[in-house]
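Quick one: the structure is below, questions incoming.
One chain of protein is taken out of this complex; the other chains stay put.
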Amino acid sequence: MTNYLIDYTLHLADNALILGQRNAEWCGHGPVLEQDIAITNISLDLVGQARNFYQYAAELIHQSVDKSTHPATEDSLAYLRTEREFKNCLLVEQPNTDWAQTILRQFFFSNYQFLLYQELQKNNDTQLAAIAEKSLKEVTYHLRWSSEWVIRLGDGTAESHQRMLQAIDELWRYTGEIFTAADYEEEAGVDPSLFQPQWLNKVKEVFDEATLPVPEKTFMQSGGKTGTHTEHLGFILTELQYIQRAYPDSQW
Amino acid sequence: MPVQDFEQLFQDKIDNEVKIEPKDWMPEAYRKTNIRQISQHAHSEIVGMLPEGNWISRAPSLKRKAILLAKVQDEAGHGLYLYSAAETLGMSREEMINDLHSGKAKYSSIFNYPTLTWADIGAIGWLVDGAAIMNQVMLTRTSYGPYARAMVRICKEESFHQRQGFEILLVLSRGTAAQKIMCQDAINRWWWPALMMFGPKDSESTNSDQSMKWKIKRKTNDELRQNFVDMIAEQIKTLGMKLPDDQLKWNAERKHYDFGEINWDEFWQVVKGNGPCNKQRLEARRKAWENGEWVREAAAAYAQKRADRQKDKAA
Partner (left out) sequence: MNFIRKFYYGDIPEDKAGGNIVSSSSKTDWPLWEVFIRSKQGLDHKHAGSLHAADAQMAIENARDVYTRRMEGVSIWVVESKYIHASSPDEAASLYEPANDKVYRHPTFYDLPDEVNHM
């Protein structure tokens, strides 16, 4: 009965962790000191959300199986699962490439998280609802920050506009998956397709101000939610999990 | 008023512990010394993000990842406070950054050493931040107001940095055999560079010391270095590790630890750019700055457009 809930919680955790990991790559390499600090803040928020979800998933696992045979912790869930077990959507694992792609990825995802967490606040599962409520404050800021940057870059210089077009071209194909419910989402009572129109409205509003075109319907990539990822995830996990894999059963 | 009177008034203020503020009259050399020192300090914070940032993606637990992210982010903040303090003396941040990238301005040589294992993150927090804090606590009383205030803020925030480093090593020192080796190895590699952070020996220069007279500095290199050795020599006992110095020994007469000779040739080589990572560090900073140029341009262009539109509306 709780299996879908475990999967769903892991999905939420993986999304936050992988995007947090990606954003953290900017730390020390941002385009200007103030923005280096800003993107790191968002990364910190996301890692914090991931920890909350992983901790809850570990609790759920202990409720359903014997703790002594399957000890689960936030770290075992983040560090010892394989590529095929990760349930994050494809969007969050896409590379940073440049500031435009990082900004657009953040905008697409924060826009989604903002709507999702509002829904999740009302979920029957009080623990998920509590994490969502806490995270919503952070996400509200991420959405505002990334929206403003989309507008700045879209309506900035010819080069920044061009780079945003390129980013849209790269990332749009990963936005469909977000709104196609996996089995565990349906069973958890969260249907993301319901808030897709609101998501699209926000994109239209921001793109309009940014003088950027909203793409026509195109083919959408999917598979991340059920463990079929792009090649990027393997490399992300290789780095992320290296120490725990190299020195098993150690305290850090 | 003749210049001499200004200088006398200025020195009187210093002697009476009155802070110098941005618009006050100050000798040109005082301004220059402060710009050089504050900007070097700022550059050190920024370049210092790189060796540690190196391990954010590989941190061994989610808790350690979050702590390290927060710590490296703090360093960015500290760099920002310091650039702001230096800007009050009339040099723009962009000029300072250009000087860093051209090799004209320096940063603390310690950051030209590589971080090879996770234990290095612990060693940096404990030894490198520990050495930096000795200096920074002194600088909270420096004579230039904006610099002193930046240091107060920084010291307040830094208090967790050294502790988290020590804690990383403490966990390793109580861990598996492999972790203990990792811990000792990191201490071996970071100890001498950390001692070099305090700069050349006092005896290298016996003449008048303007920085002390102006109270930009309040303790000599050797005094600070000795304080540091005394502190670390005690703390390492808790770790059950050894400092890589056969001559390290308590001297009951001096009430200080004696310690061995620093390799000064290595010190000057690293300062001159021949450290293990000088090239990579500067390259990484230059690359970040160059790749960010279109972003800075776009934001400036957009701000200009929006201001123009508002003007049109008002007209």
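Letters A and B name the chains as they come in the text, with residue numbers starting at 1 for each one.
The working rule: contacts are C-beta pairs under 8 Å (C-beta built on N, C-alpha and C of every residue); 3 or more make two chains touch, one makes a residue touch a chain.
All values derive from a computational prediction rather than experimental measurement.
Interface note for the absent chain: among B:Gly175, B:Pro200 or B:Pro244, the touching residue is B:Pro200. When the missing chain is restored to the complex, the residue among B:Tyr113, B:Trp126, B:Tyr257 or B:Tyr302 that touches it is B:Tyr302.
Residue A:Glu148 is the one among A:Glu83, A:Glu148 or A:Glu209 that touches the chain not shown.
Although one chain is not displayed, its contacts with subunit B can still be listed: residues 21, 23-25, 27, 29, 33, 36-37, 40-41, 44, 70, 73-74, 77, 80-81, 84, 87, 92-95, 98-99, 102-106, 108-109, 131-132, 135, 150, 153, 157, 197-200, 202, 204-205, 207-212, 217, 220-221, 224, 268, 271-273, 293, 296-297, 299-300, 302-303, 306-307.
Within the complete assembly, residues 32-35, 37-38, 41, 144-145, 148, 152 of subunit A touch the chain that is not shown.
FYI, only the chains that are shown with their structure count from here on.
A separation of 35 Å divides the Cα centre of subunit A from that of subunit B. Within the complex, the subunit A residues that touch subunit B are 17, 21, 24-25, 27-37, 40-41, 43-44, 47-48, 50-51, 54, 74-75, 78-79, 98-99, 151-153, 155-157, 159-160, 163, 239-240, 242-244, 247, 250-252.
Residue ranges of subunit B in contact with subunit A, taken from their complex: 46, 49-50, 53, 56-66, 69-70, 72-73, 76-77, 79-80, 83, 118, 168, 171, 174-176, 178-179, 284, 287-288, 291-299, 301-302, 305.
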